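For this depiction, one protein chain was excluded, whereas all remaining protein chains were kept in their positions.
To keep things simple, chains are lettered A and B as they appear, and every chain counts its residues starting from 1.
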Amino acid sequence: MILARRAILTATCALAATLVLGGLAPSRAADDNSVDAIKKRGVIKIGVKYDAPPFGSLNPQTNQVTGFDVDVARAIAKKIFGSPDKVELVQVKSDNRIPLVQNGDIDAFVATATITPARMKTIDFSNVYYRAGQSLLVKKGSPVKTYKDLDGKGVCSVQGSTPEQTIRRLVPKANVVTFETYPECLTALRGGRVDAVTTDNVILGGFQAQDPNNLELVGGLFTFEPYGIGIRKGNASLTKAINETLADLKKSGEYAKLHQNWLKKPLPSDFNDWYDMPAAAAAEKFANQKPG
Amino acid sequence: MSDLSWLFNRGTLTFLAGGLGVTLELAAISIVLSFIAGVILALARLSPIRPLSIVATIYIEGMRALPVLLVIFFSFFALPRIIGVKLEPFTAGVIAMSAFTAALVAEIVRAGVLAVPKGLIEAAESQGLSAGQIVRIVTLPIAIRQMMPALVAQFVTLLKDTSLTAVIGILELTRRGQIVFAQPPFQPIPVFALIALIYFAANFGLAQAGRRLEARTL
Partner (left out) sequence: MDWSVLRENAGLLGAGLLVTLEVSALALVLALALGVVVATLRVAPSAALRRIGTAYVEFLRNIPLLVQLFFLYFGLPSIGIRLDAFVCGVLALGVYSSAFVAEAIRSGIAGVPKGQLEAGLSSGMRYATAMRLIVLPQAITKTIPPLGNTTLNLIKNSSLVSTVSVLDILGTANLIGARTFEYVPMFVGAAICYLILTLPTAFFVNVLERRYAR
């Protein structure tokens, strides 16, 4: 009888093991993010931010993601499919967008990402589609006027982002606090936990616009941040399609409209200096800049 | 403070309700998966096949000794590097919650099985019952009755712990709350009060349901 019990137990365990190995084992096909594969799939998967207005933000009232980056993503879908609606938006954050595109989980991301030499080792970038610069958001009347005033002060940014690394380098004595997303930084700024939030001026501008009576942007643009669209390394067909999309946007005047619509400003005077700059050149310029 | 229409309006409440939906979905899937995996792990640990038993023991004891938040971060950031399979935040969340809770469920199940008196099984055997009948009629009912309170407590913990998946960007209840109070009029406290109330109701409901289930199995 002991033997019988033992046999049952063994059989159960074996069955269980089979179920686990057979049922739960990943069975995904090999990744393919080429334009042909995207066309066959019928939809392009593009990562955008959900917390970075006016580039990409989720509106709690409507549950819709909208923004400048979202419209660029839709333009890419239009280029490939002829319809801007054939895009599946995926939420990405500063610290997961590169792994996601590396793994082929998404085809590309339009997510306020700066083209840097370090990033170009792991993924490819489109030509520059936007120029931003790091700036500071503070409470009105704050003694902080430039990044040089941050010595010994609290400054918040998003974990894993370029601004985090830049501010650590520029102001080694600043108390850099990082969170997963910007809303926490904003709440921390309002609660007086930090004296400034730092990232690209445009993102900060979006937050400032929500609360113009209490917050202000200071410090000007102290970096050159060329935004590029992240693509999996070696995906030449998609890179080409996206670069063509960017060129079309400029030629048709669509880009200027997007700029006015989301950033509430006409194209800046240096527009032709950076728009469509190849990623490699942008990365080099980014790496060689002197902040200030 | 007095006017809370910014919080209690259809849009914001729908947004938060969607978060509760994600929370419950995550918890429900993880409860089912962790229960299945937990039973398998418990049987493996009780198994006479020594290597199987050792592996299960190491898994259970190791997992029990780690913070679930570490498991969540690992599942999201590190696991894809190891297995080469990309994971959506929700999938990573389910894997982390299930893998973690399975170890705790396994211990509860094992304790339940061990609580069945040996004499009872021997008595049933001498009555000529088959092994399958013994499991069905004797072992399982006693073991399940023994396990229920601890299982329910564990699943309440799981439901609470789903809030931790906010940190890998899953738009569940806690993260959506953060988004709401980062917008005008920037008042966190009413949002926290509402979220706390929702969690309380959900957990209390789950505990009550567990108690009713317990009463029925007795």
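Methods note: a residue touches a chain if its C-beta (ideal position, glycine included) is under 8 Å from a C-beta of that chain, and two chains touch if they have at least 3 such contacts.
Source: prediction; values computed, not measured.
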{"item": "Residue of B:12, B:30, B:139 or B:163 in touch with the missing chain, whole complex considered", "value": "B:163"}
{"item": "Where the missing chain touches subunit B, by residue", "value": "61-62, 64-70, 73-74, 77-78, 81-82, 156, 160-161, 163-164, 166-167, 174, 177-178, 181, 186-189, 192, 195-196, 199-200, 203-204, 207"}
{"item": "Contact set of subunit A toward the excluded chain (per top definition)", "value": "95, 98-99, 122, 159-160, 165, 177-180, 184, 187-188, 190-193"}
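In this text, only the chains that are shown with their structure count from here on.
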{"item": "Between subunit A and subunit B, centroid-to-centroid distance (C-alpha), Å", "value": "32"}
{"item": "Touch list for subunit B against partner subunit A, complex", "value": "11-12, 14-15, 18, 37, 39-40, 43-44, 46-49, 52, 76-77, 80-81, 83-89, 121-122, 125, 131-132, 135, 167-169, 171, 176, 178-184, 186, 188"}
{"item": "Parts of subunit A lying in touch with subunit B, wherever the complex brings them together", "value": "1, 4-10, 12-13, 16-17, 19-20, 26, 28, 31, 50-51, 58, 60-63, 91, 93, 95-96, 99-100, 103-105, 180-184, 186-187, 190, 210-211"}
